[in-house]
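Note that this complex is displayed minus one protein chain, with the remaining chains in position.
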Amino acid sequence: MSAAGPDGVAISDRVRHLLRLADTSLVLAQRLGEWVGHAPAIEEDLGLANTALDLLGQSRLLLSYAGELEGKGRGEDALAFLREEADFLNVTLAEQPNGDFGDTIVRQFLIDAYQLELYERLVASKDARLAEIAAKAVKETRYHLRFSSAWLVRLGDGTAESHARVQASLERLWPYSRELFDADELDRQIASAGIGPDLATLHDAWSSRVDAVLAEATLRRPADTPYLWYGKQGRHSEHLGYLLTELQYLQRTHLGASW
Amino acid sequence: MYTQGLLEQGGKGVAAAAVEDSERLRRFEARIEAEEKIEPKDWMPDAYRQTLIRQISQHAHSEIVGMLPEGNWITRAPTLLRKSILIAKVQDEGGHGAYLYSAAETLGISRAEMIDQLLAGKAKYSSIFNYPTLTWADIGAIGWLVDGAAIMNQIPLCRCSYGPYARAMIRVCREESFHQRQGYDIMLKLARGTAGQRRMAQDALNRWWWPSLMMFGPSDGASQHTALSVRWKIKRFTNDELRQKFVDFTVPQAKFLGITVPDAALHWDESAARHHFGEIDWAEFHEVLRGNGPCNRERLAARRQAHDAGRWVREAAAAHAAKHAARAAAA
Partner (left out) sequence: MSAARDWPLYEIFIRARGGLDHKHVGSVHAADAAMAVEHARDVYTRRQEGVSIWVARSSDIVASDPAESDALFEPARDKIYRHPTFYDIPKEVETL
């Protein structure tokens, strides 16, 4: 039972919407954090770390806001470290394992292109605070997309080996992209209240961007598959459990401690 | 610190250089004496060049390998802010490695060659990074003690005679004090926290204290390579001088935290106006340098793995660039 705000959307639904955005950035940042010290060159370590830092910053702002709206005294850390898998609302694509550098770049590219379209539209959100967060995130995401697109092109149009590897990465990760644009009841409510964008429009814009880069990368756009993932509803792949185990270990072991 | 295990010709280096060109050597040494900076295109004795290549590259390797023990806790950092800080710190270390490889390359060695030396086990890196990070408190201890020791070594290096190395050190030092402060901040929180956290902090100090003292290298009496490095202003203070200063600065900081330095012999020597500390286990130090520390194999294996796994990526980027250069030329 949750009060509705002036726009008719229940507070709990607005919180869920914010958590979808926050958790996607958080989980993706967590994945990128695993790369540090293991990238193909020092400079790529720095580039991936830069993206991780930006995504962490976004998730902190969004989580803090979600916690305030919720009004139960949960701050960014309580939300990040003490929720269970079913309460995490990131898109399933974000939690996929790093694999090799190609897998990581494909995952990053698909999400960067999605986040850029999303944040560009959220700048006009009726939720002023969300609009402000999005305005900052847009600038960062432009740079992330530049980095991941450039690498996708180098790998796709590099050597025969890199082309084969990254085409395979694309085939493997493409099925997770459907979830980004499949509107459920929450997405529809958020869109009609003017808080967030219409996902169909988002999909078209994303699709054009992706096609342009894939063409330059000489990569083949995979066919859509019918299976739909539901990470944004809390039903995840097997990977999230392990990821949260690492993420949450210290706080769950030392309950109530300050760090 | 970055010359632990460095083999040097000592007196032989000076004699060989004198044969090279005694007038140029005299002018070179006069410039050093006058605190002038030597730049990449200047004449320099071969021993100066080789010593710097080894020292700078080993310093660079230390930064890169140093990303691993701390990177180990990024996914498990206890708050989002701590996670951000740790990523930023490790990112800085990678950046420091990049500045230093850059500086070394001005002396005529390529990055590929330096990386090959590291991965083949032929080059050294600071002994401290061969120890494992077993708890979150280790991350605090590393920032506080290891970066503290590094700062002590690096500040004098800002006045090193070789321009590119001195400039890289100035940039590094600007960034390093954030590193030490975030480490001490972690220790403060733990020391003021739960019983479990205080135990964690004391345990980390117990394991990192002596290896941090060993970072400064062998004691002056046992160190053969100091003379030439001091004469050519590559090394501005001796190992023992820096180690003593580190102990004197750090012991009060430990006292403030309420944790005990694991040295029964440690006490303030009033007449000498400094702390007297116990004997370092030099056998352990030499074993670690020889490759028999807790994590030597893992650290090198991780770097080899990253390098090998990344080969197809580096090659793809080079191939793509070549294709584009060719297309641009043909257009």
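As written, the chains take the letters A and B, and residue 1 is the first residue of each chain.
The rule is short, and it goes like this: contacts are C-beta pairs under 8 Å (C-beta built on N, C-alpha and C of every residue); 3 or more make two chains touch, one makes a residue touch a chain.
What you see is a predicted model; the values in this text were computed from it and never measured.
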Can you pull out the displayed chains that the omitted chain is in contact with? A, B
In the full complex, which of B:Arg24, B:Arg174, B:His267 or B:Arg297 touches the chain missing from this view? B:Arg174
Touch list for subunit A against the chain that is not drawn: 41, 43, 46-47, 50, 53, 57, 146-147, 150, 154
Can you list, in ascending order, the subunit B residues touching the missing chain? 39, 41, 81, 84-85, 88, 91-92, 95, 98-99, 102-103, 105, 110-113, 116, 163-164, 167-168, 170-171, 174-175, 177-178, 180-182, 184-185, 188, 249, 252-253, 256, 314, 317-318, 320-321, 324-325
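Rule of thumb we're sticking to: only the chains that are shown with their structure count from here on.
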Roughly how far is subunit A from subunit B, centre to centre by C-alpha average, rounded to an integer in Å? 37
Touching subunit A in the complex: which residues of subunit B? 64, 67-68, 71, 74-84, 87-88, 90-91, 94-95, 97-98, 101, 136, 186, 189-190, 193-194, 196-197, 302, 305-307, 309-317, 319-321, 323
Subunit A - residues contacting subunit B, complex: 26, 30, 33-34, 36-46, 49-50, 52-53, 56-57, 59-60, 63, 76-77, 80-81, 100-102, 153-155, 157-159, 161-162, 165, 246-247, 249-251, 254, 256-259
